[in-house]
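Step one of this worksheet: look at the structure below.
A single protein chain has been omitted from the complex, and every remaining protein chain is retained in its original position.
For reference, chains read A, B and C in written order, and residue numbers begin at 1 within each chain.
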Amino acid sequence: MSENITFEKKKHITVLFAGDSGDGMQLTGTQFTNTNALYGNDVSTFPNFPAEIRAPQGTLSGVSGFQLQFGSNEIYTPGDEVDLLVAMNAAGLLSNLHKVKKGGTILVNTSGFDAKNLRLAKSEENPLISGLLNEYRVIEIDITKLTKEALKDTALSTKEAERSKNMFVLGFLYWLYNRKLDATIQFLEEKFAHKPELLEANVKVLKAGYNYGDATNVFTERYEVEKAKLPKGEYRNITGNAATAIGMIAAAHQSGLDLFYGSYPITPASDILHELSKRKNFNVKTFQAEDEIAAVSSAIGASFGGALGVTGSSGPGIALKMEAIGLAIMLELPLVIVNVQRGGPSTGLPTKTEQADLFQAVYGRNGEAPLAVIAAKTPADCFNAVYEAARIAIEHMTPVMILSDGYLANGSEPWRYPKVEHLRPIKPPFAQKSDLSDDVFLPYHRDKKLVRKWAVPGMKGFEHRVGGLEKEAETGNVSYDPENHEKMVKTRQAKVDNIANDIPQQAIETGKESGKVLVLGWGSTFGAIKTAVMECIEEGMDVSQAHLTYLNPLPRNLEDVLNRFEKVLIPEMNNGQLVHIIRDKFLLNAVPLNKIQGVPFAVNEIKEKIKEIY
Amino acid sequence: MSENITFEKKKHITVLFAGDSGDGMQLTGTQFTNTNALYGNDVSTFPNFPAEIRAPQGTLSGVSGFQLQFGSNEIYTPGDEVDLLVAMNAAGLLSNLHKVKKGGTILVNTSGFDAKNLRLAKSEENPLISGLLNEYRVIEIDITKLTKEALKDTALSTKEAERSKNMFVLGFLYWLYNRKLDATIQFLEEKFAHKPELLEANVKVLKAGYNYGDATNVFTERYEVEKAKLPKGEYRNITGNAATAIGMIAAAHQSGLDLFYGSYPITPASDILHELSKRKNFNVKTFQAEDEIAAVSSAIGASFGGALGVTGSSGPGIALKMEAIGLAIMLELPLVIVNVQRGGPSTGLPTKTEQADLFQAVYGRNGEAPLAVIAAKTPADCFNAVYEAARIAIEHMTPVMILSDGYLANGSEPWRYPKVEHLRPIKPPFAQKSDLSDDVFLPYHRDKKLVRKWAVPGMKGFEHRVGGLEKEAETGNVSYDPENHEKMVKTRQAKVDNIANDIPQQAIETGKESGKVLVLGWGSTFGAIKTAVMECIEEGMDVSQAHLTYLNPLPRNLEDVLNRFEKVLIPEMNNGQLVHIIRDKFLLNAVPLNKIQGVPFAVNEIKEKIKEIY
Amino acid sequence: MSTPVTNTENKIQYTAKDFTSDQEVKWCPGCGDYSILKQVQTILPQIGVPRENIVFISGIGCSSRFPYYMNTYGMHSIHGRAPAFVTGLRIANPELNVWLITGDGDALSIGGNHLIHILRRNVNTNILLFNNEIYGLTKGQYSPTSPEGLKTKSSPYGVVDHPFNPVRLAMGAEATFIARTVDRDPKFLREILLEANNHKGSSFVEIYQNCIVFNDKAFEVYTDKTTKKKEVLMMKHGEPLIFGEDDEKAVVLDGYTPRIVEWEKEGLSKDDLWIHDMFDKYKANILIDFFDDPKTPHHFPRPFGIFYKKERAVYEEMVNKQVEEVKKQFGEGDLQKLLKGEHTWTVE
Partner (left out) sequence: MSTPVTNTENKIQYTAKDFTSDQEVKWCPGCGDYSILKQVQTILPQIGVPRENIVFISGIGCSSRFPYYMNTYGMHSIHGRAPAFVTGLRIANPELNVWLITGDGDALSIGGNHLIHILRRNVNTNILLFNNEIYGLTKGQYSPTSPEGLKTKSSPYGVVDHPFNPVRLAMGAEATFIARTVDRDPKFLREILLEANNHKGSSFVEIYQNCIVFNDKAFEVYTDKTTKKKEVLMMKHGEPLIFGEDDEKAVVLDGYTPRIVEWEKEGLSKDDLWIHDMFDKYKANILIDFFDDPKTPHHFPRPFGIFYKKERAVYEEMVNKQVEEVKKQFGEGDLQKLLKGEHTWTVE
């Protein structure tokens, strides 16, 4: 290690890896995240990639980015402003430069700034010499060349060798932030278990990157981000989609049911299917259906058969499921529907994030078809949200939709994973012999919570028929009786409303219990709002945060909570949806703050709005 | 004519024909309606039949009913209380008795009260002798026997003969209300053009019924309902579905476009398809698609090809169309979607009426997908509503949904049909040579109303591509740019909001311009609300009515109108939907009145509520 | 489908009445659905499955009211999607005996995709397609099996759509059991129902069903005494394909070209005729194409019976087998381990 290098302590650092889709930026980011998390930092990530599988190399539309913030304090967002941008080529630099803090550092791979790359990035001048980067600290390294250099004695082709240049970056950053290579080496060992020559090459380049830092003087400072003071416990890093998948398995396990997941691939929900497909040893049955209608219908069929039926998709696919969800509401069977929202309308921005399916979730069916709706607020919280959705679906015999989004799905954070024995038990209301009256089973007889009993084919003496026509109270027989219809519509509504008695009261997340401004959010805006509110409070402002998990029904005390503040601000990544529900429910003139750009809020955008209305 | 019979003048009379599904009640009701309408009465009808094709004969669930009110004043509903119930059998009597005014008249076919019919109607006693009908005036006629009697000299089998017993009823009622047989005879001549023996039989029985009244003394009074003082003009009778079909044809004609109707059969929307299929000589192309998704997609394809693309369905089918409607919103092509609402959720009450798809219409899509929504208020108004929907769809290049319902669809009323030359012209915004800039066509360039130009395949020099991915402003090229997305979402919203500048201001339909109570309705509740409000006003109350045609966007002055009243009452045939939209938009604590029974409001139900909140 | 006979020790002796629910049957008087209901209720006591293990799942249509009338488990689902409900149910519980009831509109119009996918996957269920060549429940529009030219409410000037031949579509979709039968031949219907139930996999049974109200007599030539014998070709495995008023006609194959012969007149013996082999796909393809309009001259008779049968792995068994294999490979899942993941750290 060069002698004259010092360590500067930092509370948090935001790094953005940007390069071509083929440059392995997602993998690099994930590895860097995991290493920091394992070290003990709090971390929040934001992968951002093009809709194309391999968008044209070197072009602006082909840029793949992975941003993360890691820190020694609690971290709730991937960072507004980037401290270190790693740009593997000109396009990566140009499409992300605006995110870099003035005075921030830019690490460029000079090979990515040749004439061809500049042309592809539609850049007339070379930004490395044009003065464009004057306000930044620029570190130029010919990463491509150094990588090839490191591998020149191996049997790898130039092309193959070049492909590991992301390991050079990673090694260099490990040096810069004083991190160990162990976790990444272990990962590489697993990944290339059957390709020893690639394993060797990747490790070699990783170490070369590290040693380059050590050996040269490109940086005269290194940075030290200490372990975060997180609540005690055991942690792992997890993405939203993985947490969603695991949450389903846990809920099925704790309710003693098999998990059935019927789905049709769609970005950004597909990873849930992938994750679950791997977990068959948990009695997980995955069914890749022919379309979304078959996916949801198969899940209902599975629930009818006594499994926990779950289906998942994104906006356009959810649209297709609505008719069948209406049936599930009518049948009163457990069903969990996961919507990993993406930019819309229509095909929209398939790989980008948005919160614009709330209306669809709450209102998007024919007839009076109330649906319970729950939202996840962070990647790890997807676990809780889907677990809770399953609990409500099973114990209340009703479909429940959970709203995640592209940002949560692919983003990750440290998760203090629970102990199995601490998971809330889930009790399926299976019909018992005692539910027979005069040997007759009344499938639509209800308990005090208005929940009917679950009788599953195979149970002798409980044979019964269900269907989508209006049914007579108690017997479930088809009924066209006017009064019965009104009664059943109201009963189904009351049953969903009743869920409010089975969920926690709304708490204030940050700040005082009453005061001037309450920032009310739902879903993945949690981290940005939390950070904004915390910073405002630090600046001495009277601001609080409440964040909704339960969107339908709303918590019983919500009106009371809202009324304790002079103003309510509702930031959403849509054109205003929750704000309309709140206006409707409570005749409350909440202030909307909307961002519809396929990317999450910056903390500052929320802070500015708070200040504007303060 | 017996000498001692007098005519009693009546302002309006409500008749309900009730019998078995096979008894021809719908035909009888329709004929009676047409004859009264042709005579010059105002009329309103309500056919009500079971979901089964031929529900089990004689049973309560097999009863088919047709209610109508005809009068010499303006008639807006089929009547709350029945003056004359025609009951062809015990089931018909028992399932409708509660609708008969105390002291009203019940005409029964005694043959329908034999042991078998009583058993099928689950009646332990014979209501004709049990005293059940003590409070009514009961006319017993063995209609079956008299019909057979009348036909004994023909070659008809007993079964065939019996089938014309509804003509006996009709003839008798024509006598009772002093109506001519001409129109019905003409109808029979057309219907049985190729079956002379059936024609002869039916006419014979019809006359027998008439003569029976004349010859016997069962009624000592006859009733006279004079011509209504309707606005001057030429009238015809029309059902809602027929008016919808004709409205589409008129709109296509006036815009110079071919009409394309893509649909998949579903009750109660199918008749629109049937009606249009007959009208191919109006350049109407009907396509019975394989499902609702194909139906709406084909209509969008047709619009892309330069036709007026229309699709129609009911709730469950509309649910399936939502993904494609989202695409149409993205493409910005004209598209009319007709939703003939029925009882829900799910398959629900397929032959009954309801207004529970308003939420679905306004909110039921993924992403920010604003959709213009219009509702029809009476059967004849379906013409205006669909015409207006088509006008807006074409001139604003956007999908428009029109909400009808089962009650409007099958109900009928006199219609002062328009002169073609008075129909509002519709101008498709076809691209012109002048829309090319430098020989390039910008498909998403907009005019002041934010409307883009319509370029249709075949137009040279306008070749362009459209699709469901977010598009760049002006060029329409695929764009993942964050700011562009926000701009386009807001533009699409503004474009739909702008329609408010192209529709009439909201008017007060009945009563004063400001005051104590405003009853705000939408859709088919129009007649019941109007009658209730008129009656309240007559009773000296300060009540007004406003009725919404435009549900999205709402009329510009609506908030102003609502604020001029102390209270706003919103009756809906659902569990409360418009009321939530109004609360949201105007933070106005409107009072809901909900009926969810698959049948329309009675006037009295609305009056009572008005008085309750007054 | 075929289902393991469970509960054999104390096996209950059912009668058809045990399978009759307390709900009033609401089809039109004279509807062909009645006969099918009756035959199903009649054969169920013979299959040896306890009532509680039997499930009927349908879509929407007149025919799809069927489950309400069965005293078993049942679901009247939504239009066209019954195959997907069945697939989910079978995966969740492969022990059940599942019947799928559908109509020509339900199965072939809105539900066409689910039908072809359940067939290719070979989910173990008995698919009874009530083909009346019309939409009954919605009161008389044409369906994808209506013949060209048919005048219906939605085709007042005649259908212009070329119809599906359901058994050909089933073959195209890789079905493993393909049969055709008709409502008015109860004995034969029962035979086919039992065969379908004995087959392991998706058993596709097209049943010609008369809709007396909207499409009466659509199949009259195949059921009327005066025409039946010359229009119906009964396929029996291992027997020659003979038909005609006096069994005087038969079908033979010239190479791959089928030909009708008056066999005795032409001096042929039964052995010279086409012997039906339901396991032969090439021949099944030819028989399936006997789909002529019976009004055309020189038409082939319409085949009834089992066209084709093939053993192939059953989907839900494979799904469940894979679950077992993965369990064997990795051990029964340990939830705590899953929650923990691969890399953890401890905050003290």
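Points worth noting:
By our rule, a contact is a pair of C-beta atoms (placed from the backbone, for glycine too) under 8 Å apart; a residue touches a chain by one contact, two chains touch by 3 or more.
Nothing here was measured: the structure is a model prediction, and the numbers come from that model.
The residue touching the chain not shown here, chosen from A:52, A:140 or A:472, is A:52. Note that of C:165, C:198 or C:227, the residue touching the chain absent from this view is C:165. Between the chain not shown and the residues B:201, B:225 or B:327, the one that touches is B:327.
Take chain C: the residues that touch the chain left off the picture are 109-113, 116-117, 120-122, 144, 157-158, 160-165, 168-174, 253, 255-257, 281-283, 285-286, 289, 312-313, 315, 318-319, 322, 325-326.
Residues of chain B in contact with the chain left out of this view: 34, 37-40, 183, 227-238, 246, 249-250, 253, 258, 260, 262, 279-285, 287, 289-291, 293-295, 297-307, 309, 323-324, 327, 331, 416-420, 456-469, 477-478. Panel shows chain A; residues 52-57, 59, 61, 264-267, 270, 273-274, 277-278, 280, 286, 288, 290-292, 316, 346-347 of it touch the chain omitted from the view.
We take it that only the chains that are shown with their structure count from here on.
The interface with the greater number of C-beta contacts, when A-C is set against B-C, is A-C. Per-chain CA centroids place chain A at a distance of 46 Å from chain B. Between chain B and chain C, the centres computed from C-alpha atoms are 40 Å apart. Within chain B, contacts with two or more other chains are made by residues 61, 316, 346-347. Those residues of chain C in touch with two or more other chains are numbered 60, 76, 78.
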